[in-house]
Structures are given as structure tokens and as C-alpha cells.
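Here the complex is missing a single protein chain, while all its other protein chains stay put.
Labels A and B are assigned to the chains in the order they are written; within every chain, residues are numbered from 1.
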Amino acid sequence: MAYVSVKGGEKAITHAHQWLAEDRRGDPGVSELEVAQVREQLSLAVDRVMSEGSCYDRDLAALAIKQARGDLPEAIFLLRAYRTTLPRFGASLPVETEAMAVRRRVSAAFKDIPGGQVLGPTFDYTHRLLDFALAAEGGVAPEPAPQAEEPQAYPMPNIASVFRHEDLLEHDVRADEPAEPYDLTREPMKFPADRDQRLQALARGDEGFLLSLAYSSQRGWGSTHPLCGEIRLGEVAVEFVPDELGFAIEIGEITLTECTMLSGFAGSAERPPQYTRGYGLTFGHCERKAMSMAIVDRALRHREVGEQADAPVQDEEFVLYHSDNVEASGFVQHLKLPHYVDFQADLQLIRRLRKEHGERRAALKEAAE
Amino acid sequence: MSTPVPARANAPERYYNYAYLDEQTKRMIRRSILKALAIPGYQVPFGSREMPVPYGWGTGGIQLTAAIIGPDDVYKCIDQGADDTTNAVSIRRFFANVADVATTEDTGEATIIQTRHRIPEKPLKEGQVLIYQVPQPEPLRGLEARETETRAMHAYEEYGLQYVSLYENVSTYGRIAATAGYPVMVEERYLMSPSPIPKFDNPKMAKNEAVMLFGAGREKRIYAVPPFTRVRSLDFEDYPFETQTWEETCALCGAKDSYLDEVILDDAGDKMFVCSDSHHCAERRAAGHVGPMAGHSLDQDAALKEPAQ
Partner (left out) sequence: MSVATLDLSRIAPAFTDPVRESQAVFREVMECMARPGRITRFDRAPQAPTGLEKAAGAVALTLFDFETLVWLDPALADSGAEAWIRFHCGCPLTTAGQESAFALVTDLAKAPNLAAFNQGDAKYPDRSTTVILQLPSLDGGPTVTLSGPGIQTTTDIAPQGLPQDFWTQIETNQAQFQFGVDVLLVAGDQLLALPRTTTAQIKGG
């Protein structure tokens, strides 16, 4: 084998980028993917990229997915790196998810709840059989789903309303003058983390990582015995108060998935037994992520309810420091960068230690003879 | 020699701000730099941003450069001591594009030198800023995983754990077996990671004439060592700090006192040693220094092979 230099000039990089562009395009005989097609037909990928990319823009997320060749963590990274250069005008008012125009809303805790169960567009109860009709070219537009006979409840009461008369569920804490929330895009992680910081970190966190943590909790590694109180999907208005106006104006509408997990609490000297909540919220339709987030959020509240904490999911530094896939992906993959200076230093030491080890062995042998 | 940068107005980078970061972010980083200089060796938390290169690939160093660079600067970027390693080329090209700066390989001519894993062999001087890319700013992280704990250790100067670890090293190996990222004490107050430079470079940090800034983007920390500051590599009286030495000399320029890389020549075990600092080596060869393998194909910039395609 001949020596192959790891050193590459600007030319090598340019050529590699050209090759990458060629690979991204694939067979030029197949028509180019349009960003609008990604936006409309890979909408759950778009939703995940917007959620973990912390930027609500369907077109940019779709562009990122196209550019990243469908590699979602790469697309999330592209969107984050774009987002970070944007000027920041301020924080919106908290969105009212009770005023959501609901498309889907289910509760596993009750057979029926005020507002009713709304199944909506879901993979649940589909049989996971490949649909070869979709593989046929020039697919036919599906028949529109029939409309409900009765209009939906509006506002759609949330799960807390069911418990309102019995005090069975811990209360929402509503500040009169909400403080500006902690913003991880502008300040580093601090510990112990308050709930706003934790929820932001989880909302930006990697779906796979949170899913596995939630699963580990379910299997007994820090279990919170969760019950899906409610999951809802739909559109809410976003309001903002510009300084120069002094009153709220609606600046748009976004799709959200919200999940409330219920966990029983046996009570303590100060608090009566009641249900506690874990909370999950994502941009777009990300049910798996919202549910995982709610379970992890609740597991991380162990201090508040005096639970013993010895599982990974309950360790705040462990969970929050390792949930961001842009950080994790970069650092794991930075091992591709050359490390030969450090390796040389290490090699020298190992050779020296081996030499000394050999000398000691020889001396022992000599002494024994 | 500075290379004028061709206008690349159409490059995607130009759709962004001067030096990529917005002005508010630059001010935040600048304030952190001033506090870092005022508290040598102390890690200032900062609101690190996503950069257009991945975390772990120099985002801390890039943010520091972006916060201080101006069009009058001459920028040099090295990785493993070399100007032509792929990531160094990539970062250098980024700043040539977004900051309209002249770039150079000449250590003496640069006003800002961004580095990963090395300190240049040529002594630095006033007017130069050396920016280190730092993967893990916390020297105690290998001993204590929790930030809440290590921050308290720095606050109360509780560095016993570090000494215990070095001592265990001595009892296992007969010496302090740390080779790169060897911890240092700054002004006898803050324990600091020098970044993963080989300990060969540690002595260059002490009383250096240049401003030294350290950026850890993923870990969101900035720290600094001002010029003429005391930087001591940890050791014991009976096990004093020592640096690497080689029996070989640089095969190309014959240098006896520079940090050498081992280059494997074939699969029969043949190898050569060359200077890790590519500019130092080139400058010596230009001055007429000759090593035992001078004339080898590695001895010409043009002969630098591109990765096989």
C-alpha cells in the first residue's frame, strides 16, 4: 500500500462538493423533486425538522430536507444554522391550546370526555401493509374524507377541565405577568434547570433519544406509570405585542401537537394524593415525540414529588446535555477529523511504556535464572 | 504572503451578515471575551450559536474569530499544525468569503491564527491573536461528569481530585502518562484545559506575547490567557513535567526541535518523520535547511495528493 496523504486542498473540497451535488440529484432521468412536493407529501418529515430545528417555516424545512437528501438530523442542522442568523424581535404571548382548531384529540384516560374523542388523520389502526397503489405512477387523488355531522366543540376543553371540580390533578400555575421564558438559543444550559428551560431543551431534543428514554422509563428505569391524559393536534393563533403598539396582534397560525401524561402521586405530608402531569409540545404533527417528551418531562420532576432518582431518564444533566442531535451528531462525527498530532503523542508513550515493560520482564527473568 | 481574496458575491455565504454572525451575537461574544481576559483561565458561559459547520468541527473558534475579525486582518487557520488539512482549508475559505480578509500561511504575517491541536513553532508576538478550537473546555470532566460539581470545584479551588488522578498515573505507569490536553494552572488560580495540543506545546503558553482565546462552541464556553501570564503544567517535585522529544529529525528540513508527525510510507513498516507545523518546515527549507529525505514527493506543495476519488 502506498502512502495516501490525508491532506487535501481547496480543489479536493470543491470536487467533493460537486460529487455530493451529483449524488443528491440521483438519476437525472427521474424528474427533480420540488420543494413543494416535500412540503406537501413528506409533511411529517417537515414537522420533525421544524420542531427540532426550532423554526416554524414549512418551505425552509422542506428545502432543508431536499438539500440534506432526506437525512433529517442534517436538515435540522441546516435550519438551525439559518435560524441563528435571524434578528430576534421578542417573545410571542403564550399560545392557548384550548383555543386550538382541533383536528385530532384523544384521551386514553376516559371513554368519553367533554369535547369528545376525535380520531383525525392518524396511522393508528391502519394495517401496516405496503400500499402498492402508491407505487403506481400518476397516482389518483384520494377521495376526500366525509365531514362530521356536528361541528366540534370550541374551545375544546383540555384534560384539566375534567378534574376541575375535584382537585384531582395538580393545577396549572399561571403567572399574572409571565416572565420572558429562558431561551437556550441565546443562553447556555444552566443547572438546576427550571421547567421552561427543560421543556425548551426537550422540544428541541432528538426524537429518537427521547423515545428511548421514555421507553426505558416505561420499562422500569425511573418509571412514572404514565397514562395518556390527552393528545391533541391542530392549529392555534400566535399573538405578539409590538412595543410600539402596546396591544396584541395575531401574526399567524401554527400547527401544534400537545400531549399531557398523567401520573399518580401517593401524596406527602404537605400534598394530598393527586395526579401530576408531564407535558409535551411540538411544532406540526409529531405525536411520538410529544408523548416521549411528556414522559421525560415528568420523570425529570422527581425532586418536586420526592421520588427516588437513580435512572438515566431522571438525571437532568444527563438528559438535557445529550438530547440535542445537532450537538451530538457534530461531536460524534468530528472524530473523522485528523487527530494525528494527538495520536503521535500517544504512540510515543505506548512505545516507551512497552519498552520499559520489556526491560522489566527481562530483568525479572535474569534475576530468576 | 497574503493572497487577495477573489470576490465571490454569489457564494451562498454572502447572503449572510459580515463575518456570518449578527451584531447582537458579536456583542455578546465580545463581552464574554473581555471577562475571559479579566479572569485568566476561567470558563465564561456564553450563548453559543449554531454555525454553518458542525459542533466539534471548530464552532467555538469560528465564533471567536467571527466576533473579532475585521477586513484589515490577515487570517491563518491550521489543523494539526498544517495549513492544508481539509478542515483548516474549509474554515479559511469560509472567512475569506464572509469577512473579506486576506489569508496567509505565514505565521509571522498573520494577525489572527485559528488552530486545532497545535501552537505554531514560531514564537508569537504582540498584535497577534491565537484562537484555539476546544472540544472539551473542562479539564476536570474526565474525572467528574457533572458540570454542577466541576463548576463548584473551580469556584472553591478544589483541585485535589486532579492531583490524585495524576498521582495514580505515576503509580501505574511510573510517570504522568498524559500526552495531549495536559492540564495547566493559570496564574496559580484556575485549572485550565490547554485544548488537545500535545504537551510539547504547553510551555509555549506561558508568558506568550500574543492574546490567546479559547472557544468551545458545543459546550458553550469561552476562556482566555492574556499575554505574559503564568501558565504552569501540573506535576510533582519528584516527577517534573517533561515534553516529548524525538530521536529522529524532520526528514525534509532536518529540524531537531519541532513537533514531528510520523508518516507511514508503505506496509513494510517504513516511515518518515516530518514537521507537524507545515509553514515552519517550508520556511526552513526555503532558508536552505535540508533533511535526510529532502526531495521526497512530500517535499513539494504541488505534490500534495488529493484523496483518491
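Everything that follows uses one rule, which is that contacts are C-beta pairs under 8 Å (C-beta built on N, C-alpha and C of every residue); 3 or more make two chains touch, one makes a residue touch a chain.
Source: prediction; values computed, not measured.
Chemist: Name every shown chain in contact with the chain that has been left out of the document.
Modeler: In the entire complex, chains touched by the missing one are B.
Chemist: Given that one chain is not shown, which residue among B:53, B:113 or B:211 touches it?
Modeler: Here the residue in touch with the unshown chain is B:211.
Chemist: For the chain that got dropped from the picture, name the residues of chain B it touches.
Modeler: 17-19, 23-24, 26-28, 30-40, 42, 44-45, 67-71, 126, 151-152, 154-156, 187, 189-190, 207, 211, 224, 226-230
Methods note: only the chains that are shown with their structure count from here on.
Chemist: Where on chain B does chain A make contact in their complex?
Modeler: 16-17, 20-22, 24-25, 28, 45-52, 54-57, 59, 79-82, 84-87, 89-90, 93, 116-118, 135, 145-148, 173-174, 177, 179-181, 196-200, 218, 220-221, 244, 259-267, 276, 298, 304-309
Chemist: Going by the contact rule set out above, which residues of chain A touch chain B in the complex?
Modeler: Interface residues on the chain A side: 1-13, 15-16, 19, 77, 80-81, 83-88, 185-192, 317, 321, 326-327, 329-334, 337-342, 344-349, 353, 356.
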